[in-house]
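A protein chain is absent from this complex, but the other protein chains hold their places.
Take a look at chain A:
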Amino acid sequence: MDRDLLRQSVSYHGHPLFSLLKCEQQENPDFQCIAGDLSRTVQYRKERRVENVAVQQFIARKADLLFSPSWQSSTPSVKEETEDMYAVMPPLEQFMEVPGSDRRNLFFRDIERGDVVIGRINSIREFGFFVTVICLSGGLGRDIEDLEITALCPLRDVPTHGNHDDPLSYYQNGDLIQAGVKDVDRYHEKLTLSLQPSSLPPSLSHLKLGVIGVDDMPAHYSRSVAVANSTTETYEKVLEHTLGFANPSTVEFLLGKLGISEIDPASLMRGLQTKNFLKEDYATSIRKKQSASWALKCVKIGVDHFKSGRHVEAMNEYNKGLEIDTNNVEALVARGALYATKGSLNKAIDDFELALESCPTHRNARKYLCQTLVERGGQVEEEEKLVTAEGLYRKALALDETFEEAEEALQKLQKHIQKSLKLKEEEAAKEEKDMNKSVETSAEKLRKLLKEEKRKKKKRKRSSSSSSSSDSTLSSIRKKSKKRKKRSISSHSHRKRSHRSSSNEDKTFDSKEEWYPPPANTSASFLTQKQDMAKLLEGNVRSIEQKSQVKGKRHNRSMSSSSVEILNDDGGDRSEDSIDSFHRFQAGSSKGKSQCSIDGDSRHHISKSRHRVSSGKEGEVNHYSKRQDQESGIHQGLYGSAEKSIHRKNSSSSAGSEYSRKCDKYGYERRNSYSQDHSCSKNVDGGDKREEYKIEEDVSKVKPKGEENVQSRGRSQNGKESAAEETADKNLPSNLLNIFSQIAQFEKEKCSKQKK
C-alpha cells in the first residue's frame, strides 16, 4: 500500500475512515506499519460536507487495491496530436466560472519552467519586451486571458535575426508571441519568458517560438473564445459537437495519452486481479498449443504416407500441418526429409534450418541437416562450384563435429580445389597458345589459298584456248570483283573463295558468255524464284555439308554464307564466286551426286540468280534491283565467259556435268522457263558426263524467266513436259533428285534424237 495515497485519503475522510480501515485491513501487514502514521494525520482532517459511510466502507475494503503502488499511471506516450483525435475542450475553469483571483492563484501555483505561453506584446523596451499572457500552449489549458498577466522577455533571450542589428526591432507592439517560460516568481507573480529554443523541454521542442499568427493559436483557446461569446454553449454541448469526439479511435488515443493500459487492466474486483491469471489461460497461448497438437496429427499421417511411399500425400499432409501451425518443428523436419529424399536439397536445407531455429536441440533436425548439407556439397562440387561446396561442408561440420562424412568430404574437396586450380592454370596457358594458333591458322590458310590460285591460274592459261578473252574478262572481272570485295562484307572464307574463283573463272566465264544476258525486269517473279532458290540452296548446302569432309564442309558453309555475301557483290564477284563454288564442289564432293550438283548448279546459277538467292536468303529485294543495274553491263561478258567455261567443263569429266547440273538447277528454279528447267534438270545426274551440245543447249536455255533464247526455243518445247513435272515438285527438295534424274534421262534421249 502506498503510504502517501493512503494518507491522502485518510486525511480527506478523517477519522471514520481510519477506524473503518482499521477493522477492514487488520490483517494487512502494510497497513499495520502505516497505522501509526495515520493516526496522527487524522487530527488534521478538513471539514467534509457530506459523510458518505458507504463510500468510506468501500474504500476501507478496497484499500489494498486502491492504494497499491502498482496502480500508478504509466508515462503517457507522446503521440502525434492531430486536431481531431479527440475533442480538445476549453478550460474547465471557464465553464465553472471560477473567479479571477482563484484562477490567478491557481495559475501561478501551477505554472512551471518549460511551459509555453502565448501572449501579445504590449510594450517594447530596450531591455526586452513585455507580453500579456493570453493562454497556455503545448497541451495545457487555463482560462487566463482576462487576468492581465504580464511577462517579461529580456533582451538576452531574444534570438538575433541575422539582418537586424537590434533583435528587438523585429518585433512590434501587438505581435502574438509564443514563448517558453524561463523563470517563475510565484510570490511576486512574475514570469520571465524566453524565445530561445533551449528553454523548452524536448517534448515540446517542436513548438515554434516567436511571432505566430492567429491561426497558430491552440484549439482550446479558440474554442474558449467561442464559448465566451456565446451564452448557450455548455461543456457537454461543445464536447458532443466537436468532430474529434466522434473519432472511433479516440478512446485508444486518450488511453495512451492518459497512460492507462488495456493489456493489464486494473480492477477493484477480487476475482479480476490479472496478476492471478495464469499465462496459459490466455487465448493466444492456448491457441498455440492447440495449433501445435493439430499440426502434429497431420504430420503423423504424413509420415505414414511417406513410409508407404506416397510422397505426394505426405507432402500434402505436411503442408497442411504447416498451415495450421507455421514453424512447427516436427512438420518442418518431416518435410525437409521428404525434400531431401526427392532431391530438392536446397528446400530441405531451408526447412531443417528453420526447424533448428525454433528448437535448436532437435536431434533429428540436426542429423538430417548435416547429411543434406554434405550431399548438397557433393552436388555442388560436381558442378565445379568448389567454394560453395566448401562452405557447405564446413557448415555441416560446425553443426556436428563428429560427422565423419563431412570431414572426409571436406578433405577431398580441398584436394580437388588444389587440383582444379592447377588445371585452371594449365588451361589458361593453353588458351593463350590456342589463341596464337588460331590467329596463325587463318593467316596460313589465306596464304595457302593464294598459292593454289596462282597455280591454277597458270594451269588455266596454258590449257585454255580462249584464254585471252577469258583472261581479259577474268582480269576485268577480277578487278571489279576486287573493288567490290572491298566494299562487300567479306569474311576470310569469302576472300578465299574469290581467290579460288579466279582459278575457275575461265570456265565459268566461258559458260556465261554463251548465255543470254538477263533483262532487268520482272523482279517479282524473280523474288519467288529467289525463295525457291534459297530453299533449295539451303537444302543442298545441308546435304553437302553432311557429305563433304571437314574442309569441304567449311568451304560449303562458307559458301552458303558467302553466297549471301556474293550477292552483295556485283556481277564480277558473282561469277567469281560461282566459279569458286564450283571449284569447291570439285574439291569437296567429287562424287557429283545430284544434290551436290544441284548445289553447284544453283551456285553457278548464282551468277545469274545470285541476287535472287541472296534476296531469298536475306529477304532483300533492293539488293537484287541494285545489282541488276550494276550487273547488266557485265552480264554479257560474264555469260559469255560462262558459256565458254561450260564448254570447257564439258571437256572435263565431272566439271561439265556439274556445270550442267548447275544449269539444271538454275533452270529448275525458274517457274516460267520450263524449257530451261528441263534442259538443266536433264543434266542432274550423279557423275554423268554431258555432251557439249547438251550443255550448250542447257546453257542457252538458262535464262531469266520470261525470256526466251533463240537457241533455247527449240528445246523449250522439249523441256515442257519434264518442266511440268518439275514445277510441281519445285517446293520439295527431297524429291528434287528423283525428278532431276528422270528429266535428265528424258532430255538426254531427246537431245540425242535431235542431234541425230
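We take it that a contact is a pair of C-beta atoms (placed from the backbone, for glycine too) under 8 Å apart; a residue touches a chain by one contact, two chains touch by 3 or more; residues count from 1.
The criterion applied here is as follows: contacts and distances are computed from a predicted model.
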Its UniProt record identifies the chain omitted here, from "Ubiquinone biosynthesis protein", "Cyclin-Q", "3-methyl-2-oxobutanoate dehydrogenase (2-methylpropanoyl-transferring)" or "Large ribosomal subunit protein mL40", as "Cyclin-Q"
In the whole complex, of A:52, A:203 or A:752, the residue touching the missing chain would be A:52
The one of A:146, A:252 or A:304 in touch with the missing chain is A:252
Among listed residues A:286, A:398, A:429 or A:443, the absent chain is touched only by A:286
Listed in rising order, the chain A residues that touch the chain left out are 4-5, 8-13, 52, 54-55, 57-59, 61-62, 66, 71-73, 86-87, 89, 91-93, 95-99, 102-103, 106, 109-110, 112, 140-142, 234-237, 239, 245, 248, 250-252, 254-255, 257-260, 262-263, 265-272, 274, 277, 280-284, 286-287, 289-290, 293-294, 297
